[in-house]
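For reference, the structure discussed in these notes is given below.
The complex is shown incomplete by one protein chain, all other protein chains being positioned as in the whole.
Here is chain A:
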Amino acid sequence: MSGMYGEIALELIKELDRHKGKLPPFQENELRQALDEMQILFEQNQRDVSMNIPGNPEFLAALHLRHAALERNKQCILAYLYTRLKVITDLRWDHGPVIPAEVRANMTEQEVQFFANYNKTLANYMGSLGENHGLDLTQDLKPPKTLMVEIRVLQDYGEFELEDGTSVLLKKDSVHFLPMSQCEALVQQKIVEVVQKQKSLHQK
């Protein structure tokens, strides 16, 4: 370990800042080093306390400095963990209950577990709404402007049954005109995309 106290913990925070709202790989090494540094500082303090002649100002200053470094490391580590969890809860709203593989690769086992628990908590809550009829809050994320929407299928999905009983075959690259409210989940899972109505450049 080199450098000043708290430097590694600061790296963790900088890492968060560099990837605001994203989930970069978990900095397991840095976290471990910051924790190790805490252990070393703590042991040094313990040793000093046991050897200390009461009232020796030199010892006291060192003690205070190390204690400040300890507190700082703790705060940085918790901020690092907590901020990642906030990003992870947002995943549930942006991508649905299944974490995309590329994001999953950057998460630790415990974070995946946290996500699963959050999922359960949210599902319990949503299920309890409307006298236990349930209301899926992860749908209707945008104010409805139109009833129907044109969508293009991005990957083969197969039969998709609509609320009124009819079903459509979602084949890659096919285009359909479907009720907005029923294809939001498909959009979130990147199975279909909404065809943007672009005004022609020549149109006045």
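Here is the rule we use: a residue touches a chain if its C-beta (ideal position, glycine included) is under 8 Å from a C-beta of that chain, and two chains touch if they have at least 3 such contacts; residues count from 1.
Assume contacts and distances are computed from a predicted model.
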item	value
Record-based protein name (UniProt) of the chain missing from this complex, from "Ubiquitin-like 1-activating enzyme E1A", "DNA replication complex GINS protein SLD5", "Casein kinase II subunit beta" or "Eukaryotic translation initiation factor 4E"	"DNA replication complex GINS protein SLD5"
Which residue of A:I13, A:L81 or A:V103 touches the chain not shown here	A:L81
Touch with the omitted chain, as defined above, among A:P57, A:G130 or A:G158	A:G130
Touching residues on chain A - with respect to the absent chain	31, 35, 38-39, 42-43, 70-71, 74-75, 77-79, 81-82, 85-86, 89-90, 93, 108, 110-111, 113-114, 117-118, 120-122, 124-125, 128-131, 133, 135-137, 139-145, 147, 164, 179-181
